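One structure follows; several queries about it will come next.
Yeah, one chain of the complex is gone here, protein chain that is, but the others are all in their spots.
Chain nomenclature is as follows: A and B, assigned in order of appearance, with residue numbering initiated at 1 for each chain independently.
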Amino acid sequence: MVILLATDEAKNIIRPEGEIRLETIDLDMFYDDFQAVKQISIAIPSRRITALIGPSGCGKSSFLRCLNRMNDVIEGTRVQGKVLLDGEDIYSPDTDVVQLRRRVGMVFQTPNPFPMSIYDNIAYGPRLHGVRDRTQLDEIVEKSLRSAAIWDEVKDKLHQSATDLSGGQQQRLCIARVLAVEPEIVLMDEPCSALDPTATFRIEELMTELMENYTIIIVTHNMYQASRVSQYTGFFLMGELIEYDHTVRIFENPQDQRTDDYVRGRFG
Amino acid sequence: MHVKGRAIATWEWFVESAIRLAGILAIIFVLLIFAFLLRNALPIFRQVPVGNLLGGRFWRPTSEPAQFGMLPLLLGSLYVTLGALLIAVPLGLSCAVFASEVAPARLREVLKPLIELLAAIPSVVYGFLGLLLLGPWLANVLNLPVGQFAALGSLLLALMALPMIVSIAEDAIRAVPVALRHNSLALGATRWQTIIKVVVPAARSGIIAASLLGVGRAIGETMTVLMVTGNAAVIPQGLVGFFRPVRTMTATIAAEMGESAYQSSHYYALFAIGLMLFIITFVTNTLADVLVRRAGGVKT
Partner (left out) sequence: MKLLNPQQTEKLAFAVLWLAAALAVLPILAIIAVMVYRGGSGLSGSLLFRVEAGLLPAIVGTLLLVGLTALFAAPLGIAAAIYLREYARNGPLVRLIRLAVVNLAGVPSVVYGLFGLALFVTLLHFGRSLLAGACTLSLLVLPLIISTSEEALRQVPRGLREASLALGATKWQTVRRVVLPNALPGIITGLILSISRAAGETAPILFTAAFFSLTHPFPKSVFDPILVLPYQLFVMATEVPNVPSATKWATALVLVLVVLGLNLLAIILRTRLRGLQRW
């Protein structure tokens, strides 16, 4: 048996072509003493879908939550290294976290609509940021729901409770809610793991549509999903980024043996 | 936009400070209570040596010269509290075991709210029932000289403390891992052997905590004991003392504060009793809190 030594890791981590506005440099993240994310340096291409894959507990979700500082909410977390958004470190002391999260939106694993009406769910973000005008809110709500491909299903019941929608509809509603604050980047943390195959398919379609205007990073444990929707894929293992390349290459011709094993289902 | 961001940040800071202050106020209130009790109790410690206060056998605040011996009151509280525990702990523990291990689910859902109701009845109503109904009846049945006595207070206090004891003991029993039970059953133990040899010992600290909280509750109860224990400031003697009138610390404060002259020795002495009550309950509650946390009854 050949033991692979990580002699030149960097050669397996490419820098995508085109515009890059978000990148991390030597990013570490700790839960108390446990290091969940180790020395991640990755550049995220704009207006593309980047998938992060790896076995559960590999640090991909923890890494994702570093990108909009959602880990700040959890007690005992600590971050070292840099996350650069348009060249500025989001962990520098003068970052406005609230402003950052408007620019970097997030969709969570389980759909989490607020127990309010559909309309109020979408209007929640804009209202926070000072939009009071009714017609303007109406426009934002319709536009966001259309972008999230759920307008036709809910346009007649905007003032009914969002919690009465099906799981798949709820998740698209949550995506619409994120779009309503007009982010530049959308982080998706296993957005389909609680959904059935049909609902999953609709979300995947939606992601491809959104790619024209948004930079999307999706964490998924579903390799088929990664290969279907993304252009770039990063493979995480034990907190490290093992390989990062065009999705096609990761799935068809990975450079690292461990990536090969994983995408061929040899461990997990 | 930047100005607005700063305004929001200032508001956030202001709100968080106000909310934190509300939390800190809880600490301040405890300190304030202690400070005011101490301030109003101190003069009596200057007038009467502490030994005479705590060990004195006579509480005669209005005779000449006045005597402020708290021993009868301390023992009175002790009798009533001890009696309450002797009734409430075995009964409460049995109910907790019954509710969590034996009772069918349907029955448990009826049982719990019914027991909870005991805590909702005001203490003055317990006192009223004891004074008018239960006391005279018990005196008749047990052939006692009077219908107001220590054990009557104990009995009523036990009822009042029962819901709390049941609920904490039940939490502690539920916190015992299922695997422990299964292991025991798999070794051929009966359900009862499992309960008595595995479950109850594992829930020990929660059960002790429940008893301690019961002590705190019983020793601090006022209206019921004031109304049903007869209020004779004599030192209770032996077992028969349970069936004679006694006077507790709380009842003394409640009965005499209205008549004591402001800033008289009597007034200060009553605050000294209050200070002692505060210290006793502080110690028992803090101990119980530590035990409850250890038992895993409180999730943080």
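Methods note: a contact is a pair of C-beta atoms (placed from the backbone, for glycine too) under 8 Å apart; a residue touches a chain by one contact, two chains touch by 3 or more.
Quick caveat: nothing in here was measured; it's all calculated off a predicted structure.
Checked against the hidden chain, the listed residues B:Leu42, B:Leu71, B:Leu131 or B:Ile235 yield one contact partner: B:Leu131. Of the listed positions B:Ile44, B:Ile173 or B:Met227, the one in contact with the omitted chain in the full complex is B:Met227. If you put the hidden chain back, the residue from A:Met70, A:Ile140, A:Met223 or A:Ile250 that touches it is A:Met70. The missing chain, though absent from the display, is touched by one residue of B:Thr62, B:Asn140 or B:Gln193; that residue is B:Gln193.
Although one chain is hidden here, its contacts on chain B can still be listed: residues 8, 11-12, 15-16, 18-20, 22-27, 29-30, 32-33, 36-37, 39-40, 90-92, 94-95, 97-99, 102-103, 111, 114-115, 117-118, 120-125, 127-129, 131-133, 159, 162, 166, 189-193, 196, 213, 216-217, 219-223, 227, 250, 253-254, 257-258, 262, 270-271, 274, 277-278, 281-282, 284-286, 289, 300.
Within the complete assembly, residues 68, 70, 73, 75, 98-99, 101-102, 105-106, 108, 110, 112, 114-117, 124-125, 128-129, 160-161, 163-164, 174, 177-178, 181 of chain A touch the chain that is not shown.
Going forward, only the chains that are shown with their structure count from here on.
Listing the residues of chain A that touch chain B in their complex gives 96, 98-99, 130. Here chain B touches chain A in the complex through residues 4-5, 8-9, going by the rule given at the top.
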